[in-house]
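Here the complex is missing a single protein chain, while all its other protein chains stay put.
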Amino acid sequence: MSASAAVAVHSLWTTAAEPAAADRIGAPAIEYAQLAPTLIVVGAAVVGVLLEAFVPRRARYHAQVFLTVVALAAAFAAVVALAAGGHATTKAGIVAMGAIAVDGPALFLQGTILLTSLVAVFTFAERRLDPAHHGHRVDSFAAEAAAVPGSEQEKAAVKAGFTTTEVFPLVLFAVGGMLVFPAANDLLTLFIALEVFSLPLYLLCAVARRKRLMSQEAAVKYFLLGAFSSAFLLFGVALMYGYAGSVSYARIADVVDGSVSDITPALAQTMGNDVLLLIGFAMVLMGLLFKVGAVPFHMWTPDVYQGAPTPVTGFMAAATKVAAFGAMLRLLYVVLPGLRWDWRPVMWGVAIVTMLAGAIVAITQTDIKRLLAYSSIAHAGFILAGVIAATPDGVSSVLFYLGAYSFVTVGAFAVVTLVRDAGGEATHLSKWAGLGRRSPLVAAVFAVFLLAFAGIPLTSGFSGKFAVFKAAAEGGAGALVVIGVISSAIAAFFYIRVIVLMFFSEPKPEGPTVAVPSPLTMTTIAVGVAVTLALGVAPQYFLDLAGQASVFVR
Amino acid sequence: MSFPLLTVTAALPAAGAILTAAVPAARRTTAKWLALLVSLGTLVLAALVAVRFEPGGERYQLTESHAWIADFGVRYELGVDGIGVALIALTALLIPFIVLAGWHDADPYETQTKRWRPTQGFFALILMVEAMVILSFAATDVFLFYILFEAMLIPMYFLIGGFGDRAHTGTDENAAAQRSYAAVKFLLYNLVGGLIMLAAVIGLYVVAGNFSLTEIAAARASGELEMATDTERLLFLGFFFAFAVKAPLWPLHTWLPNAMGEATAPVAVLITAVVDKVGTFAMLRFCLQLFPEASKWATPAIIVLALISIVYGALLAVGQRDIKRLVAYASISHFGFIIMGIFAMTSQGQSGATLYMVNHGISTAALMLVAGFLITRRGSRLIADYGGVQKVAPVLAGTFLVGGLATLSLPGLAPFVSEFLVLVGTFARYPVAGIVATSGIVLAALYTLVLYQRTMTGPVKEEVRAMPDLKARELVVVAPLIALLLVLGVYPKPLTEIVDPAVRHTMSDVQQKDPRPEVEAAK
Amino acid sequence: MENLIALLVAAPLLGAAVLLCGGRRLDRAGHWLGTLLAAASFVIGAVLFFDMLGRGAEERELHQHLFSWVPVEGFQADIAFQLDQLSMTFVLLITGVGTLIHVYSIGYMEHDERRRRFFGYLNLFLSAMLLLVLADNYLLLYFGWEGVGLASYLLIGFWQHKPSAATAAKKAFLVNRVGDMGLSIAIMLMFTTFGTFTFGPVLAATGETSEGMLTAIGLMLLLAACGKSAQVPLQSWLGDAMEGPTPVSALIHAATMVTAGVYLITRSGAIFNAAPDAQLAVVVVGAVTLLFGAIVGCAKDDIKKALAGSTMSQIGYMILAAGLGPIGYAFAIMHLVTHGFFKAGLFLGAGSVMHGMNDEVDMRKYGGLRKYMPVTFVTFGLGYLAIIGFPGLSGFWSKDKIIEAAFAKGGTEGWILGAVTLLGAGITAYYMTRVMIMTFFGEKRWQPAPDPDKAPSAEPGVEVHPGEMPHPHESPRSMTIPMILLAFGSVFAGGLFSLNSAFVNWLKPVTEFEHGHPPISAGAVTASTVVVLLIGVGIAYAQYGRRPVPVVAPRGSLLTRAARRDLLQDDFNHIVLVRGGEHLTRSLVYMDHTLVDGVVNGTAASVGGLSGRLRRLQNGFARSYAVSMFGGTAVLIAATLLMRGV
């Protein structure tokens, strides 16, 4: 397609910002105000580390929880302030020497990530679910992650009432990375952000208090595969850099469009060679698809979701998806709109496979966490459908979907932490039989989340699904919509299976008990339900928000 | 903006549902009375709607319109034409009887724990369904309708799966299994239908840009909104499929017998007499108005399917051993008539179909509820377990017979009028179909009378010897329904007056004229 | 005046409503109320009749429009009545005979605890029947048509505890429904052809449409008539209908309802006149049934079934006559009326006999009853003479005219029909004589009463002690009086009607009449009729009067055996329709379960299987996950490159 046309299409969802002079050597100008959210979170993380070092063990938990919550809240406030200050729309711009974009999508996603993390952190801090050991309240994390499971050392740690309060700084680091990821405006930042939020997650997966072997196994798998994929991503970065001679999104985009003025001979040579670009793009895309858990890069998802401590799973499932899809949007919409005709068909394939595989494999799952894992895969497929639309509506619909989905997920996993038996969380489906008879309220809440996953009207799931499908259809991906509909029909089957199990089958005598949580988890669940229903019944406000936030800066 | 009567009519039962659900576990009776009162109140409001509606006036009256989801081009738009009024009235009319008939259906078993509150839930769900159904009859926004169409499934699902018929053969376990099978089947069938409709709804938006039935229909009529033939047909099929599942039309019917068999009689009535009507209603309102050309294109096929439903349903009813399943298959046959009437595209056919929806609602309610009373007495759904009931419980038998006669559409009872209109209307355009369908009246007589003969006549079976006759509560349920059947059978004018203008509109939507009588045509 | 018409229908309807909804408190007065209202309706009828006589032949037709029934775009059905000579004739017959039978039932049903309900049903029947004959359009007629069907269903199955009765009732309704199909299709045809189904316009407009259409309508009407009037091939229900209480058989299955078909055809005369083929079909049906019924009547030992066969045959006469067109209509109706009298009389007689004989219905167990129940004997005898067409009595006048008309049809057709009718007259004489002799003459062949448990067919009422010999006695007055009155009717009615052909003139304005010219003189016809009659009587006397009648029926000839089984009609129905139907439904039920349901379940199962298979890929080994990622990337790259075609 011709360059001019590309620019025209391109301008649909991007506005020009004054070119950030990347290569001028000089004292870097950092817009601290606009970077505030990230800085707050990362700063707090560092402080958290210091707390670990200097605050006495007794006080750590409270200190950390306080710090984390305050930090996330403050960061969110900062995001709101920025958005209110028009940085999402009129004053959107590139900051930090062209490394980071502060624009609608970035702020919207950062806000979403921060809120989700905030409610997720409540479940991290939950200490009422299990009976106290030796007079010490315990949360979901190992007393001493380094100790060998079942060893004397561990017993001693438990006796001493150790807890892994390190998780809070780790979460903060992860959030920090996630905040940068969708805002990254050059490939390097992209890669760094990816690593910054991945590494803490690897660790978080490993520190479950119950079922530690599974937890460690999950961590290893996640880590190895994660590293593997990031290697691919990095190589992709290298190739794209090779193609464009720069890692700046704007620059690459221009090169791709062929609208660059200063063409060095080398650039001319590499520009001619689209293979570089295409392979590079494919590999970077692969890295992102891995993070969102799209087929065939999804296989880590079930194992990790199952093995990781449930609060971590909830956080990971929600926040990672948001961040990764944010980055993907930016990559596809800002860097490679000129390649639309190349990536759309590929993404079609991925989306279709993801939707179907996720839905179909979920049918035969027997563990609630794995079930949710596969459902998250299917949802990744739906979101991809929205991404493919390649229209402003596509962007806003994806943003909306991410917002809606993340809260449902966090809430659902929070409920999972409540259903427990002697061995900790009773995640096997058979244990959930008759839950509706035992504790109707919890079952009803979980039913609401399931219905939202299934996309039943009057829940946020439906609004989101409708939004992305509508965008996809308008983007000319009608077939995709049909397949999406079919796979949601398949998916409906297993959500309903769980509901049947909870309400219509007789409770087993040795069934699990439903722990009565502290206000923390209650808040999480309450927020989840509230958002689910609010976005289901009256989504207009949030749709507007997403709509306004759907313009990328370039 | 006048008083939002329709919203209030739907809101009352919704609020009632929440209140009923909130009644403390111990106060079951309070919940029951509350539900009954609310449903009666709704009836009053519905009557008000019927009164405020002027047959001669605007097509859609009592309209309301508020912004809702601008991004999706969705508005909260309500408005009723005659058809909507008739069906809202039917719904509001039946619910009190359903509540009253189900008075003891959700009383807790001895084994059940204190915290589990089935009774409140049961009545709350019924009211919730009522609210959604009424709103869906009043919705003039496709998206709003779709949402209700889908959301309705959830309470229905819990009604079917959570409160099964206690008269079952076999162990409690496999009864529970069958029940949840029925519930899941109901939900999945309708959900799949709904999801396919969702695709069509989205498609419609892409084509039309908004969801307002009135606007789209107007645009279609004025030709501003052109649809490519294939697009229109695909969209039509998407909508029709969902409605055909709901209605249900052969071969998408198999969920109905399970659902009606496993559910308690009142819930079965709720399914077939109220909820399923949404499907046929939607065919009339949405399929024909939004996709007139495609409707005409699909008519022959649909007529054939409807014919199959009529004959097939009747034949299977003859073959049933379970009273409630029999009634279910009979309903399938009747839905065949309704759908045939709608797509015959003659004003007799469509008026007939509309009347049929109402009459079938009443007659099935009468028959099914009496059957329910019978079944609870004996504790079995199998026809073979009965015999000679007429001798021990003449009133029960009598009312059952009247219900049956209504089902076989005997002249003098309401269903005859509608059935004959449908037949005439169809015959006028598709003589062969009309004649084949007429065979349905023989089959209807067959299954009804066989049922009556096997259960009510003959020597008295030991098990039924001690069977009490109808109690006061049950009589209160049945008598008005029967009276209504008689009145509407002899004097359906009030109904036809309301319905006729709406049908005239629909006919003009599909640009169809009634075929003129041969004699006039000759002149 | 015309405002009275509605009352005709309303009076018995009121009775039905009150009696059926009234509950037990009416048990003691119920039957009186029922009878009273029937009588009231008769009185109103009489008033209207004399009023009608008071007016000239042309303005005798009255109309009353109550309200519009089904007003729908392009479709007008009204609750409106038309009272002309034809319907007036029926009104008088129905209400008259009806009232008598109400009176009769008071005695007959005395011991039945559900007598109130019985009278309720009778009243329901009356109003429905009156609606049928008074309707001014075919849809309303259909209303009455099905109404009488319902009443007949309820009354046949009145003793529901008897499975046989319940079955018979169901059978009657179903067979009638088949006929009703015809009627409703006919109505649809009228609607699509004339745009209306009101008698006036339709019958006036017959000229404006094709003969084919009229033939179609005619045939459909004929089908309806066959169902209601038990004509071949829909006659099978009438025999079983005798399961009902005898008054019912007398009123509904002899005098009134079963003649509705004749009314329908006569009423639609204009259509048939314009459709010769349809007429031919009518004639054929009539002729066949005429013989069919007669033959069946010869073989039955059950007195009521024998009479039922005769009813069939007599109605065959009427239908045949109606099929002859203007030369026959009047006589069809005339025979209908006279038949109403004598057949009702005969049935009441039979009922009275059974009443005296512990409800024994098998004539072979009667014999020599004339001494014990004289009134019954005399009235029954007069009815007998009437039906066989003994010169001077009612039957003679009406039947003879029909035979003449049959000959007058002309051509070979005429000869054949004439022969058939003559033959029918002979057979009638034969089987009626047989009944007469077996019942009232010869030696006693009484048997001890059967054990009611073994033979549940025993009517409740007269308490029957097993093993007790019957002690025949004359029936109470409430039963004999109606019989006497009817006997009068069966003696004089025919003569009265034929007095300077009063009846024909009376009906002419409605059914238009033309004189048939038989190829042989009327006198010859009459003579041959009498001869045939005597032959029939003679044979019967020779067979049953001369030698004793065996209590156990002899095996009999093939024909006899077939006739006992209604000429195998039921067997045919059973094998073809019932069995076939059962198989069909059973296989459909199976199909619904396996095929229609199976497809869906199969799909679900296959998805599940697929899921299971895909699931195995998730084998827990990190390296295989890595492989899928690596492969995935490879595919991704390849696809991207392919898209570009590089």
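As written, the chains take the letters A, B and C, and residue 1 is the first residue of each chain.
Everything that follows uses one rule, which is that a contact is a pair of C-beta atoms (placed from the backbone, for glycine too) under 8 Å apart; a residue touches a chain by one contact, two chains touch by 3 or more.
The working rule: contacts and distances are computed from a predicted model.
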Can you pick, from "Sugar ABC transporter permease", "2Fe-2S iron-sulfur cluster-binding protein", "Sarcosine oxidase subunit alpha" or "NADH-quinone oxidoreductase subunit K", the UniProt protein name of the chain not displayed?
-> "NADH-quinone oxidoreductase subunit K"
Specify the shown partners of the omitted chain in the complete complex.
-> A, C
Among A:Ala206, A:Ile377, A:Val500 or A:Ala546, contact with the omitted chain is made only by A:Ala206
Of A:Val42, A:Leu239, A:Val395 or A:Met502, the residue touching the omitted chain is A:Leu239
Answer key for A:Gln306, A:Thr320, A:Ser463 or A:Ser488 versus the chain not shown reads A:Gln306
Among A:Phe108, A:Phe124, A:Phe168 or A:Phe191, which one is in touch with the chain left out?
-> A:Phe191
Name every residue on subunit C in touch with the hidden partner chain.
-> 615-616, 618-623, 626-627, 630
Extract the touching residues of subunit A with respect to the undisplayed chain.
-> 23, 145-146, 148-149, 188, 191-192, 195, 199, 202-203, 206, 212-214, 216-221, 223-224, 227-228, 231-232, 234-235, 237-239, 241-242, 245-247, 264, 266-267, 270, 302-303, 306-307, 370
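By definition in this document, only the chains that are shown with their structure count from here on.
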Could you put a whole-Å number on the gap between the CA centroids of subunit A and subunit B?
-> 45
What is the distance, in whole Å, between the centres of subunit A and subunit C, each centre taken as the mean of its C-alpha atoms?
-> 80
Centroid distance [mean C-alpha coordinates] between subunit C and subunit B, Å = 37
Per-residue multi-chain contacts in subunit A, two or more chains | 493
Spell out the part of subunit A that touches subunit C in their complex, as residue ranges.
-> 220-221, 224-225, 228-229, 232, 274-275, 278-279, 281-283, 285-286, 290, 295-297, 299-300, 302-303, 341-343, 345-346, 349-350, 357, 360-365, 490, 493
Of all residues in subunit C, those that touch subunit A in their complex | 604, 607-608, 610-612, 614-615, 617-618, 620, 622, 624-626, 628-629, 631-633, 635-637, 639-641, 643-644, 646
Okay, in this complex, where on subunit B does subunit A touch?
-> 67-72, 112-113, 115-117, 146-148, 150-151, 153-154, 158, 161-162, 173, 176, 179-180, 183-184, 187-188, 191-192, 195-196, 198-199, 202-203, 205-206
